[in-house]
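One protein chain omitted, others in place.
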Amino acid sequence: MSTHKLISKQPVLMAAGGIVLGLFLVGAAPASADRIEKHFKVEAHPIVTIHNPDGQVTVRAWTKSEVMVVATRSSSQIEIEAEQTGNRIDVITREASETIAPQDLRADYEISVPEDAELQIHDDSGGVNVSNVLGDMNVETVAAPVDLEDAAGYLTVKTVGGAFQCVRCAGRLEISSISGSFKFLDIRSYHISAQTSRGDILFNGEFLPNGYYHLKNYSGVITVRFSPADSFDLSATSLKGKVYNEAKLLPSAHPHHFIPKFGNSLFGMFNTGHAKVELSSFDGTINILKRD
Amino acid sequence: MAMTGCKDFANYLEAWMEGERPADAQAHLRGCQHCRAIVEDMDAIRATAVGWNSEESEPPARIWNSLRTQLEQEGLIRNRRPGLLQRLRGIFAPLPRPALAGAYLAALIVAAFAVSGPVHRQVNHYRWIQGTRESSASVGTHLDSVERATVSSMTEKNPVVTASLHQNLAIVDNYITLCEKSVQEEPENEMARDYLFAAYQQKADLLAQMSERGE
Partner (left out) sequence: MPEAEAIRRAQQGDAAAFERLYRLHSRRVYSLCLRMVGNTAEAEDLAQEAFLQLFRKISTFRGESAFSTWLHRLAVNVVLMKLRRKSGTEASLEEITEPDDESGGPRRDFGGPDLRLSGSIDRLNLQRAVEQLPPGYKAVFVLHDVQGYEHNEIAAIMDCSIGNSKSQLHKARMRLRELLHEELRSRAREDRKTAESISGGEG
């Protein structure tokens, strides 16, 4: 797994033991933005890690057994390093100078991976966009928004202020933020655990039988949309805010809810109560609404 | 609720197996052979399961050998001089800091105290509430002092990131204030206490992120 294809005039070092390095040499590249492309041959389930302080990170799946990294950097004050060790590709943006100006920190990545790749992405600001990747994923940002499309696997996303959107995702999702808002659209996940402090949460997806959906915030609006064919056991509590419900609920078949003495709560079963839905807010509003 | 028959006891069976023994359930069991048989069966299953545990198995050596080879191939185990991967981890791996470790430990202690609440509550309700108040006050004070030290030493170059971290720290501090007020006004409000402890943990996590960008 040591082969790669370099499309640039940058030198490449080949080392023993299947390790491949692709480096930028400081000073050899022009001062304006330039583009680097690297290819790495991989086997099934490669691991790809990206550490980028600032910039757009876009990851798409393709059918080749290869990882392609295309990087565009804003200045020669940053180095882009990509290293392959066995079936693992590590990509990092590194400051070449301690006196680098903020506008020179930016590097944008377009990365193509096999669909079963496992991703670990750290991108403080800019944005993260991943589509059609089915392996496990761990994404951490500060301000960068995160968009996932047609993803599956064990997905953990953590932001400080970045918003999160997931369209047509499956698998298991664990999402947390302080002020980011979340949107789950056309979701087909069996387990969602989402917590934000100030952000809104919108869930508009399927409630799978025996799925578990736990949505929690401090303030803001939690909106869950359901259709007549859905089946879920609901508990919704807002300590200081309101709960609005359009679902016709029956008493739960196996009551096991912790019923708080304080706040506004709603418990019950919609249809046969197969999925478990827990909604919780400190002083926000919870809406359980029919799907349009 | 007065237990009138087997159907009532069946609804109560889960709680019974968790150790709850109300007088009317005990009375029903004394007089009902059928329900007694169910309870004895459940006890037999549990006892056999416990015995099963004593036969914990040692995994064969080939698991570690195979695992180690894979870890070396992936570069996760390195016995040579530090390279790109170690520098990479140095940038993003959380560095242990005594102050932050203390905050985490304090938050865990308070959370453990809160989880054990229902048991202790039966023993001494007032002492439990007082204990939780004192513990959470000390966590809050500790986190405040860590915040002052961390914020003053942050050297993040990216202004967008700096602004976001500061703004969100203010948001979490605001929620801590609201939750502390709620817990003070309604000491038996378990949900408010859960939210408060979650906010402490969020703050500790955020400060850890900020300290990674410090001097």
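Here are some notes:
So that you can tell them apart, the chains are marked A and B in the order they are listed, and the count of residues begins at 1 in each.
One rule holds for everything that comes next: a contact is a pair of C-beta atoms (placed from the backbone, for glycine too) under 8 Å apart; a residue touches a chain by one contact, two chains touch by 3 or more.
Computed from a prediction, not measured in an experiment: that's the story for all the values here.
If you put the hidden chain back, the residue from B:L13, B:A149 or B:A163 that touches it is B:L13. When the omitted chain is restored, the residue from A:D104, A:E118 or A:D230 that touches it is A:E118. Within chain A, the residues in touch with the undisplayed chain are 47, 118, 120, 136, 138, 140, 154, 172, 174, 190-191, 193, 208-212, 253-254, 256-258, 272-274, 276, 278. Hidden from this view is one chain, which touches chain B at 6-7, 10, 13-14, 17-18, 33-34, 37-38, 40-46, 48-53, 55-60, 62-64, 66-68, 70-71, 74-79, 82, 85-86, 89, 92-94, 96, 101, 104, 115, 201, 205, 208.
In this section, only the chains that are shown with their structure count from here on.
Those residues of chain B whose C-beta lies close enough to touch chain A in the complex are 73-76, 83-85, 87-88, 91-92, 157-161, 163-165, 167-168, 171-172, 175, 178-179, 182, 186, 188-192, 195, 198-199, 202, 206, 209.
Contact residues on chain A toward chain B in their complex (touch as defined above): 18-19, 21, 47, 49, 51, 53-54, 81, 83, 85-88, 90, 92, 94-95, 100, 102, 105, 122, 124-125, 142-143, 160-161, 178-179, 195, 197-198, 218-219, 237, 239-240, 260-263, 280, 282-283.
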